[in-house]
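I am attaching a structure below and will ask some questions about it afterwards.
All protein chains but one are shown at their positions in the complex.
Here is subunit A:
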């Protein structure tokens, strides 16, 4: 358990001190002016206050009561989004606001100590150097059964595809990341299209993101592709190779759909900056549909407003609703889900292939393609399958996690590229999960875990912005993968949904506003006690387990005994 260091942990103090000494020897020593303060009081909503010793290490803020069997707080500096200082006499108070949206308060006796601690936290939580990040220092204290870095290789994913169709091939045109810096070395493309065509098509697409396979729908052989926007510009430039590439995915006489995640006007404006969209004239076999998923900077603003509304305790009911409305968060959720449903509908109901893109093809595009797969493909609703989906459609597909998740809702500094794109995706998955509580192998705990680890983690999985960056950082050698941690039996059990029954159908979520709720498990997680809900959950697990296991066992035992008796019976009756 003590791996997830941003959870509350129980640890012997000796370990803590050793850990601290080790870290002090490292490059962080000069940043930590006061490594240790006694008599610090930790206050958190709904939890008892803890008084103890505060220790700062290179990567953690630790509070230990130095008593057996009491809680300790281990907080990754990377999880700290913002801090506030307050003084009353010589008693200082630091309010720590975390990226997982938790807010805690530390009362520190001594003004100097408090100031030192605060400035150290500020520096340590905003270190720019990637090489100083915790995953490089973290050593797993659990046995790695399966190396997560090798769990979801593109080659393996392609083997599944090969078993279904021969129309696609794996191309290594991007093996040195020269064609597209945000793509992985291996991508799936139509068999009839050669690498040269791919290179030319890449030159015509934003960021070199030429159309690649995202999903193959086994039921009818239709596909979903994704790309960056075409660089038509104001002159309406065209590219024969690009046209050839995407037309190669169409069956004879069939039409496909291009889903542009931007509104028509936004797409029009993009032309001025060299971007654009596929014109009807050049892509006559494709019908273009525009949707309205917002750009990332607007999403970040939305998150900040939402969290502000959730943390405001003074408002009356009506203001809460209007603040929720003003944050637009739920609107984004609805829009993203609607677009994903549209893509899924085109494929499953219309029997047409789909190409999805927005501007860069690294944000809203991935939200849509990954959610459509959740809807269409039952495999994505399993624990392993969902990891594979995140790996394939987010990590390999080049979602810039590091840029997007370096700040969360509390940060005071001006956002640069931060945006809760992935969090919105998780929120949408949660909405589907809520509507189909028996169709997912995982519970919302898994989604919350992923949310936490994208913002701060001891694992290297979400570091870097693309496959090429991750390979430069040599993460698979130097860090531990989150999947290594998740795919251990005890963790799988913790993340499992007790209600799960494999459901091989397409699941169509409702996107009516009444059907979409605020994800309390993330946004109100620290604002309320979940004791009663947890109790209910445990009880539910108990009911199911009793029924499925114990009772089944008892019945089976009896049956076996009976069967035995039955075979013995003739013998008994013969005399």
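The rule is short, and it goes like this: contacts are C-beta pairs under 8 Å (C-beta built on N, C-alpha and C of every residue); 3 or more make two chains touch, one makes a residue touch a chain; residues count from 1.
In this section, contacts and distances are computed from a predicted model.
This figure omits one chain of the complex; the name its UniProt record holds, of "CTF8 protein", "Myotubularin phosphatase domain-containing protein", "Immediate early response 5 like" or "Pyrroline-5-carboxylate reductase", is "Myotubularin phosphatase domain-containing protein".
Of the candidate positions A:29, A:145, A:264 or A:551, contact with the hidden chain is made by A:551. Among the residues A:39, A:221, A:236 or A:437, only A:437 touches the chain that is left out of the figure. Residue A:513 is the one among A:39, A:236 or A:513 that touches the chain missing from this view. Residues of subunit A in contact with the chain left out of this view: 310, 313, 316-318, 320-322, 324-325, 328, 330-331, 333-334, 434-439, 499, 501, 503-505, 507-510, 512-518, 520, 524, 527-529, 532-533, 535-536, 539-540, 543-544, 546-548, 551-552, 554-555, 558-559, 561-562, 565-566, 568-569, 572-573.
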